[in-house]
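Notes to accompany the following structure.
With one protein chain removed, the remaining protein chains of the complex are shown where they sit.
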Amino acid sequence: MLNVDLIIGFSSLVIAGVVFLVTRELSMLGGVFVNYLLVIIGVLSVVEIFTGFVKPDRIRFFESANERKNIVIGLIILAIYLILLPFIGFLPASYCFYFGFNLFLGEDRWQTRNILQSAGLSAIVVTVFYFVFSQFLGVPLPEGSLFQ
Amino acid sequence: MFGAVIAGLGNVFQIFNLLFLFIGVFMGIVFGALPGLTATMGLALLVPFTFTMSPASGLIMLAGIYVGAMYGDAIPAILINTPGTPAAIATTFDGFPLSQKGMAQHGLVAAAFASSYGSFIANIVLATAAPPLARASLAFGPPEYFWLGIFGLTIISTLSSGSMFKGFLAGALGLLLSTIGMAPIGGDVRLTFGFPELQAGIALIVALIGFFCLPEILSSVIGQRRATYAREPVKPRMGVIGEVIASLLKKPGLMLRSSAIGTIIGFAPGAGGNIASMVSYNEACRWDRHSEEYGKGTIKGVAASESANSAMAPGSLIPLLTLGIPGSPPAAVILGALMLHGMKPGAELFTAYADVTYAFIIALLVAAFMVTLIGSFGSFLFSRIINIPSRYLAPGILFMTVLGSYSIRNNVLDIWIMFVFGVIGYISNKLKFHPAPIVLGLILGPFVEEGLVQSFLAGKAAGGTFSYMVFRPISLVLIGLSLMSLMWPLAIKLKSRWRTEERQPINEGGQDA
Partner (left out) sequence: MKRFVTVMLSLVCAATVCVAAVCVAAGAADYPSGPITYQIPFGPGGQSDIEARRQQPMLEKELGVKVVIQYKPGGGGSVGWASLLRQKPDGYFISGMNVPHIVLQPLARGNAGYETNQLEPIAFFQATPIGVAVLIDAPFQTLSDLVDFAKKNPGAVLCGGSGTWSGHHIAFLQLQKLAGITMTYIPSKGAAASVAAFLGGHVKVIFGNSNDLYQHRDKIRVLAFGTDKPFTPMPDVPTFKSLGYNLLASIDRGAAVPPGTPPEVIAVLEKAFLNIANDPDVQKQMLDAGFVPVAMGEKEAKTYIQSKVDEWAPVVKEFKK
């Protein structure tokens, strides 16, 4: 069981502390607002920490081990997508992502039929959006440093 | 003027121009709906196309885009809890719960009708009272922007009905986030941690996608492996359109108040519709006898938010058309288009070019009607989107948000920021720390800071910062509103507690006797 107020209070205090250290060389005009904010955050964090001791709110973060596993894997897939993006280019990375994520979310992942269905859908959806964005709307998309 | 109005009407109701208007509205809806694309981008992309047309036709099309985008941003807000543009944040508060209950079509129709209503009212104001209002808009100086920002922040007290301290802490953190990048005054570069791209600060839309869209996907689709996005599937019916419009028409107070708020905030140059919809939502909740319905999925909440953010668009055109000062980024693009056609803003627009100008304004009005049409009939199609099983929908949404985040500033760092905010938003929701106040702080930070520091500088020269910032008519009104907004939830809590205490002695007395 996690004490919500203590977590929020301490995290905010840490953030305020880091920002304080990093902003000591700002000019008067650039720093005045930041300083006011740091004071406000400091005060409110202390109030939160106080609430954490006096009348805490407790929660269970993940409702089951399954949930935790799902979230972790989901985030990893997403992170891999973002890491690959600048290397192999937008189009290939997106195909892989849609394919992988679609399989992850479905049942009976390793059935050939589902694998091929994923691949096909990914090709169509990603390609259509890519063309709409890059050709029709003229938005440039990352090419992929490996290929340049 | 009357002759010009007739000429304007004649211009608009030609077949080709109506077609351009329709295309414009449609494109505007698409641009507003895809998170990552904005009305500004849509306008900027279509301005070159309009060169080949006559000024009137070109402006008519641009009018369509602007109005369409003001509705389009409600679509993802309602369906996937992602505001298409920052102006639709308040639409998610009731829009998403509606679609969770299987009433996505209700939400979409309400948004369309409310957008048209707000657009319509604001356009009437624009057409009739533009010059005096423009002068009023100039009266917004640094202290006014500061107090307007503070007023916006006091909304947090209503949004976070749970713990006000947590809400304001979130707001303060959001304000701190807004300081990343270049200081508005002094030019210091702050908190960029070595990333030159961060000199521009955090892109608002990236923060929106990160804090609103991703946590929802993470918690329900990934975490709980929910097969569909909404808890109930949506079954669109023809009758819904009539029901929703009728029920909204029965609430003129709500609709008119929201439209008025949008128009007024719209013409403070720069303040923009980002906060108009939230202020309107807040006020709608405050003055409604059944305020507990808000936040759980009621079309009243959607209507309050959407009518205000659509009313903002014509409002921002008032200082543009009369003084040539754009009140919002899309207005700046329209200014560019006007200049390229050789039409300089100012008195000339209403005299020498009056027929084109009134064609533009009337096009805005007609576009408002088209939005209701397209939105209502489109609701059949759009609302079915969330019936698609999430294992197909979610990867598609994630892929599109990555695309959208990148295309804002052509920056891979933005995609990572979106990811980080998504994780923080997820954790935050679990800790019962709703991310909306953080985003509010991020939006309002620049206004509050710029207003504060500019007032310091001016106040020093005028002999007293406090008196400079407080003793002005508009500032006093805003300060009063802020205090009221802050105290109101406290007052209600105290009042209800006092009432229940009062009843108890009577009961006991009755029993004794």
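We call the chains A and B, going by the order they appear; numbering starts again at 1 in every chain.
By definition in this document, a residue touches a chain if its C-beta (ideal position, glycine included) is under 8 Å from a C-beta of that chain, and two chains touch if they have at least 3 such contacts.
Everything quoted here is computed from the prediction, not taken from an experiment.
One of B:G10, B:G295 or B:G324 touches the chain omitted from the figure, and that residue is B:G324.
Touch with the chain that is not drawn comes from one residue among B:G242, B:G346 or B:G464, which is B:G346. Within the full complex, the residue among B:I150, B:I185 or B:C285 touching the omitted chain is B:I185.
The chain not shown here touches chain B at positions 40-41, 43-44, 47-48, 51, 137-142, 181-187, 189, 196-197, 199-201, 269-270, 319, 323-326, 329-336, 339-340, 342, 344-346, 409-410, 446, 450, 454, 457-458, 460-462.
Simple rule for what comes next: only the chains that are shown with their structure count from here on.
With centres taken as mean Cα positions, chain B sits 24 Å from chain A.
Against chain B, in their complex, chain A makes its touches with residues 2, 4-5, 7-8, 12, 15-16, 19, 22-23, 26-34, 37-38, 40-41, 44-45, 47-48, 51, 57, 59, 61-62, 67, 70-71, 74-75, 78-79, 81-82, 85-86, 90, 94, 97-98, 101-102, 105-106, 121-122, 125-126, 129, 133, 137-142. Across the interface of their complex, chain A is touched by residues 37, 41, 45, 163, 165-166, 168-169, 172-173, 175-176, 179, 183, 185-188, 190-191, 193, 218, 221-225, 390-392, 394-396, 398-400, 402-403, 406-407, 410, 412, 415-416, 419, 423, 426, 430-433, 448-449, 452-453, 456-457 of chain B.
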